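Structure incoming, see below.
Every protein chain except one is present and positioned as in the full complex.
We just call them A, B and C in the order they show up, numbering each chain from 1.
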């Protein structure tokens, strides 16, 4: 891969970073070069934009990259016949990273035969494994593919809503386990995952990201929480650097799953506080699965020495919704 | 298949039915023999019971039949690489078959960047495509595997809850399209699907149900609703006859999906109003997916002339819950 | 008051209790005589029944006792012009006495001008100050006034629902502060408040309960919780003895408010676990306000040396509902 090419068009800061990273600098120095001005970010937004790529009326974005052929290849990865959930149990306990716990009201003994329950969930945020439809995020008044954000009203999203993804995602899943790469149990909360580090991961594992892949980015967030308790992750989270999005765009990744919000927080972009959400969802048209459980799949991947598997995920068909709870499954 | 054997132990009414059905009687006459007394039903319950089969502490029931080998075989069915949702869009309109519509409250412009929504759903019942965990149904004070129903409290289900199925279902799916078999667009609301009719389906299609299969039973309920509007389906629904459960038990079906509640309503059993739920969930330990959308998969099946495919389904991980919304996917 | 008369018709246990209590026995001994068999309870149910008293179709029960004249008298009690809430802040923290916390989802910056929120509440139980409509409780298949419980369906209560009380309650409120009477900060969790103790309260305060009064029974539950933390109040709560209901029935109390569920738990009646709910709501047709905050009003009452005031309360107009959150107000 020609690192200069994917930096083409970015601002001076990233350009010099590109050169520097070719020189194998330390991550610490490198990450200081990941900070973008608003103008540089806007330039990057244009560079990564898929608006119009799949037609003026397209609402599926990068999911278009998951073709029938890719699905067949993904199915062929099922060798051990072992399924692993990428969701966490839904959290009913209030905490600093869960201001609106799941409310699940039981209803017992209906007709002397049935137990039932009703749940209420504010699923976005930092507590629940969930799917972000493309209606979830906008930038400067526009959703993916240039749809005005005015399409999203108090009656629901008229475009890019959760129900659009009714047939789900069926793709090759690739686990990129960064703590494992760095030899840590989990990343520190200020870690930035750069394009350079993704290169290193490919080099170490011998795997390559292909068009239509679903990428799982592990930061070890839940292992961190297990060890140290909940913290204000909205203001202190490891995550992807903008350069990682350039890398993923070039390789034509179709979907991303993370154990955090994908975004490093606070964000390394001046005046844009969730730049990865903006680049992925708005510019590229890539839906996301946030706050997933990547601990179990990481254990299985290490045990089997496999980083790839079939990834299946099916959002709830909420017409007008901006996403839903989801339980993605890795099948080895 | 020896029809006499699977009727062994049932009451006199069903025994004579078994003989009669061997004689290829009319379904109308046959279905009159599907009506059971309470004592016959209790006998049938014992006959179909899987309590203890997978150990005293088992909570997965017939999902144990979906082995890694079965999963590999199921994955190998992905040939066209086409995914089809088995869920319906979640219904937000009150109607006779939807007393508690999905409530989805929008939350726009959060941080000048995000659209969000919060949903509340009483998912059991007749309106939403959903998963029934084994904690959903009990019979005479007992859940599957003999767990007392007192395990289900207002704080949640301590056993057999939705979160137990975290790794989801990954199995061979087989569509049994009864209206197609009968040459109808949809079944009348008093139709009973008997073991005899399942035999006929196997004969006509040349397919055989195997251990670990996920069976999709289409009654055409949504086509009926499309044609005639919503009706009080709680009191008028096509569904399975008790003999069908004997048949499915013998073949070791692992899971069932239907476009209604599986149960014929009113039920043909004296004093037991959802006998199929009781037999499947409580006796056999077979979770169910109710009220699914089988119209799209039926179209695809006819188009491809395929009744089998990969079925994937992953319930939400609601600890203590009795099921969840679900969007099962058939992949051809 | 002739204590023998109000015991007329109760079982032998209570009759002997009545004689004994005339002899000024100790409360501890007395309370042992408050334990009823099922047959004695059923006898008491009949004795206290108001079925038919206000007509066959009546749905207001004892609220009929609050006449325009009573309302005028109640309004005349406003002398200081001081209002005191009888509700608690709605609890959003899960605890042993709050399995389903209030869920309140914020929605900020709507139209650049409005902050909003959506709340979900399972209001019955032990956590929230709430109103019990007469549809909330039944006994042996019957609601107040003999309505079959089948009137309450999954679509809502067709009779005796919360919306029936649309014009609210406007009555003389009388605080009966039992811990104050006993010289304690709060009652022990096994305390039974008997008719005898209510007599003592009248004697000490010089107040008399009249027809149409709204009675506030303080056990000090919230002071107990403040001192010792939440506990499993469903299984350990001070409350009213059955004899207290005889006393209140004779005096024609119209409404009751308590800081607990009114019922002593576990209940002193064989085979009937919330006997006070059954007697008040089902037999007498008296709605209740449970789990209210009586700490602030008790302080004000002591400060002003007044036990009576105007009590206003207006349930939410939930058609088909069994009650609602409520914030009753005492105005001195």
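Please note the rule applied: contacts are C-beta pairs under 8 Å (C-beta built on N, C-alpha and C of every residue); 3 or more make two chains touch, one makes a residue touch a chain.
Fair warning: this is a prediction, and the values are worked out from it, not measured in the lab.
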Which displayed chains the hidden chain touches across the whole complex: A, B, C
Residue of C:36, C:65 or C:102 in touch with the missing chain, whole complex considered: C:102
Selected from B:42, B:92 or B:296 as touching the chain missing from the view: B:92
Identified contact with the non-displayed chain, of C:43, C:85 or C:200: C:85
Residues belonging to subunit B that touch the chain removed from view: 92-94, 100-101, 103-105, 110, 120, 122, 154
Absent chain, residues of subunit C that touch it: 67-72, 75-76, 78-85, 87-90, 92, 100, 102, 104, 106-108, 111, 113-124, 129, 135-139, 149, 152-157, 163, 166-168, 170, 273-274, 277-278, 310, 312-329, 331
In subunit A, positions touching the absent partner: 99-100, 105-110, 112, 118, 120, 125, 154-155
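The rule we apply is simple: only the chains that are shown with their structure count from here on.
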Copies subunit B and subunit C touch via same or different residues, half shared test: same
Chain at maximum distance from subunit B, centres defined as averaged CA atoms: C
Distance-to-centre winner among chains (Cα means, whole assembly as reference): B
Approximate Å spacing (C-alpha centroids) for the pair subunit A, subunit C: 52
Centroid distance [mean C-alpha coordinates] between subunit B and subunit A, Å: 34
Subunit B and subunit C: spacing of chain centres that average the CA atoms, whole Å: 45
Sites on subunit A at which at least two other chains make contact: 92, 100, 104, 120, 122, 154
